[in-house]
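A single protein chain has been omitted from the complex, and every remaining protein chain is retained in its original position.
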Amino acid sequence: TVNHLFKEIFKAAKELIEEEHLNTLLISRQKKPNDTVVDIDGVKVGNSHQEFIFGPCSVETYEQVDEVAQAIKAQDLSLLRGGAFKPRTSPYDFQGLGIEGLKILKDVGEKHDLKVISEIVNPKDIEAAHEYLDVIQIGARNMHNFELLKEAGRSSKPIFLKRGLSATINEFMNAAEYIMSQGNGQIILCERGIRTYETATRNTLDITAVPILKKETHLPVFVDVTHSTGRRDLLLPAAKAALAIGVDGIMAEVHPDPATALSDSQQQMDIPTFQSFMQEIK
Amino acid sequence: TVNHLFKEIFKAAKELIEEEHLNTLLISRQKKPNDTVVDIDGVKVGNSHQEFIFGPCSVETYEQVDEVAQAIKAQDLSLLRGGAFKPRTSPYDFQGLGIEGLKILKDVGEKHDLKVISEIVNPKDIEAAHEYLDVIQIGARNMHNFELLKEAGRSSKPIFLKRGLSATINEFMNAAEYIMSQGNGQIILCERGIRTYETATRNTLDITAVPILKKETHLPVFVDVTHSTGRRDLLLPAAKAALAIGVDGIMAEVHPDPATALSDSQQQMDIPTFQSFMQEIK
Amino acid sequence: TVNHLFKEIFKAAKELIEEEHLNTLLISRQKKPNDTVVDIDGVKVGNSHQEFIFGPCSVETYEQVDEVAQAIKAQDLSLLRGGAFKPRTSPYDFQGLGIEGLKILKDVGEKHDLKVISEIVNPKDIEAAHEYLDVIQIGARNMHNFELLKEAGRSSKPIFLKRGLSATINEFMNAAEYIMSQGNGQIILCERGIRTYETATRNTLDITAVPILKKETHLPVFVDVTHSTGRRDLLLPAAKAALAIGVDGIMAEVHPDPATALSDSQQQMDIPTFQSFMQEIK
Partner (left out) sequence: TVNHLFKEIFKAAKELIEEEHLNTLLISRQKKPNDTVVDIDGVKVGNSHQEFIFGPCSVETYEQVDEVAQAIKAQDLSLLRGGAFKPRTSPYDFQGLGIEGLKILKDVGEKHDLKVISEIVNPKDIEAAHEYLDVIQIGARNMHNFELLKEAGRSSKPIFLKRGLSATINEFMNAAEYIMSQGNGQIILCERGIRTYETATRNTLDITAVPILKKETHLPVFVDVTHSTGRRDLLLPAAKAALAIGVDGIMAEVHPDPATALSDSQQQMDIPTFQSFMQEIK
């Protein structure tokens, strides 16, 4: 019927607009064919070299972070992570040390000449973060927190953006566009597993999101092997798969004594495990 | 083996702690057996009466909101919604009128003696919202925005909290606890559909979340039939099911001319549809 | 670009074909506007009356089924279910009594003048089932077992078809079409919950599948409240929602002593619970 045909043509036009929309995004490879290399105060991410970000889930003490930093430096790596503002399911769980945690991270980073990355969860803290951090992380639970994304877009620091718990790849790219539309194109995307019916792993690592994001955008792409699997025994296999499929880097959690960690005690590597992880990867 | 048995006992203890944890939550019915009745400046939600919240997806103009408000008032209803801060997938979509939108809502509400509800997305706007709103909504994309939840918990206004896109019921209850732990127990929970593999509907309405939430907590529970289905033809059947299963109220979107709406044009009811919806429900 | 436009027109054409395909299905309401009333040896399903199917998960003994049948008859109901071929996750779980179970079901059904329904799992048993059953059930795990569907389509008995564990509504309708395309249009569709990330319930009851199926097809639609929720405390609320949304009937499991049941002991109603369930529903 004619009525129906018009409806179909309208739908096709709508899809056309959507696809064209994607192509006109600032993050789109259609818009900028060559790879974006993010410069973290001298450390380059997104060129042919594959990078690593390690560190504890939460910053707990100076000594704890220092011990991990030494181990990272001993592997000739350059990037250190640690959570200071922790988005936790329960309000009664450890919420992180806040600014105090950022200070520890900065001090330890300077001591070992490591660049530091930490999550910010409130738009008002983005500016304060500049004093302490080399990279600002937007976590999975805040990927749809558009106010935070816009504030990150007005920052001069590189942004490490994690995919939301159940965000589509399309939504993930649009979240990055929120940042870039405000002027900040120094963005690293991070696949960290999606929520599915499967309970054998904490999340399901969507490994083919990596080549899709590399194809559709010009941004570097990481895989967080800790949160995507939630299992210590899967960190190494997941990292091997991610490196083989072409990630620009891997993120994983390392803690001097995971059993006593204030968060994520089940999935962090201790230092000897971290050392053999690096041994196996190289 | 003994080793294994210890592991199992440890696990059981952990589960025991989790369940006890749930029972000690301020929102738990174990903690407070009788129903919380939320008082919206005289309009009671959570007693035996079933309430309705209607209004446009976005506040666009005074005239648009006024037209909907008249229709709501004509049905002897008391609650009007309208979005002023719109969390949109793309940064280039209509982002809402902001404070200007809240003002329109307040003016129209006062004119028709309707209590007004709108979403706030940035912790710093919660305080400003007090001047304009009777109920502050926390949307699905911000259910895991714990900074916003804490700020809402320090507010003296009732909070309308939507379940996250793929939040578990347990996470949803903990998000409410973030609010109540800060002192604000005037919370309405809203099931709005969850993300599944099914594409026939925009989300999958998790209808049995309603009796679970009523059993586990003492808070009123709503169903948002618009976002859970995303289809105009399903609003009425979904509302009938929700009322039968025991919700404290229904939320749905009404717009004078959905086809020209700046957001959600596919799923809002126009005014005659709204009138026959109410006719059928009564 | 022209190239792109052609691609879009091709896609629109493809969607057009798919939608037209749906409209040409024998099960489609486009094809046959009036409701199909399934006639179970005199018991009518799919007219304005809402029906009920009760019975134990598994047929275990004559006495067990007889006790449930009495309770059903006492409620003036007409339909009795009981599993004889049980598709179980583990090969070491109780697999059902097989043909022996069908015999018990038939005998008890005749004694109390109840029509009986049971699941068949092997195409070769469909014919044998004719001797014992009034309705042949195809279970969720076999919704994609097309050989079984085709064999059911060649049968003269009404078919009770459950939605697959993670089948889309579109796949579900096509499964029904497999049956009807072989000549058997006496089909009852049954929504029984879908697999999602949520673990508070065994499955997530997709309640709006009911009005969608009623709109798109001319077949009667049931809801299985037992398998969709997996929780005894949710059977009654789920049934109320289903009846309100317009199902043609409800299926639920009843067992004289659920705690000792050979399958599904967590979710069956005992007889007093069943009686108060019926009390509440009426």
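Per-chain residue numbering starts at 1, and chain names A, B and C are given in the order in which the chains are listed.
Quick note on the criterion: a contact is a pair of C-beta atoms (placed from the backbone, for glycine too) under 8 Å apart; a residue touches a chain by one contact, two chains touch by 3 or more.
Since the model is a prediction, treat every value here as computed from it, not as a measurement.
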Full-complex touch with the removed chain, picking from A:I194, A:L219 or A:M269, is A:I194
Missing-chain contact among C:Q50, C:Q75 or C:S166 belongs to C:S166
Full-complex touch with the removed chain, picking from C:Q30, C:Q70 or C:N122, is C:N122
By the contact definition given up top, give the residues of chain B that touch the hidden chain. 4-5, 8-9, 11-13, 15-16, 19, 166, 195-197, 199
For chain C, residues touching the missing partner are 21, 87-92, 121-124, 141-142, 144-148, 150, 164-166, 170-171, 174, 177-178, 181, 195
Residues from chain A at the interface with the omitted partner, ascending: 166, 168-170, 194, 196-201, 204-212, 215, 228-229, 233-234, 237-238, 240-246
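We take it that only the chains that are shown with their structure count from here on.
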Chain occupying the middle, per Cα centroid: B
For the pair chain A and chain C, the C-alpha centroid-to-centroid distance in angstrom is 45
The positions of chain C in contact with two or more other chains are 166, 196-197, 199
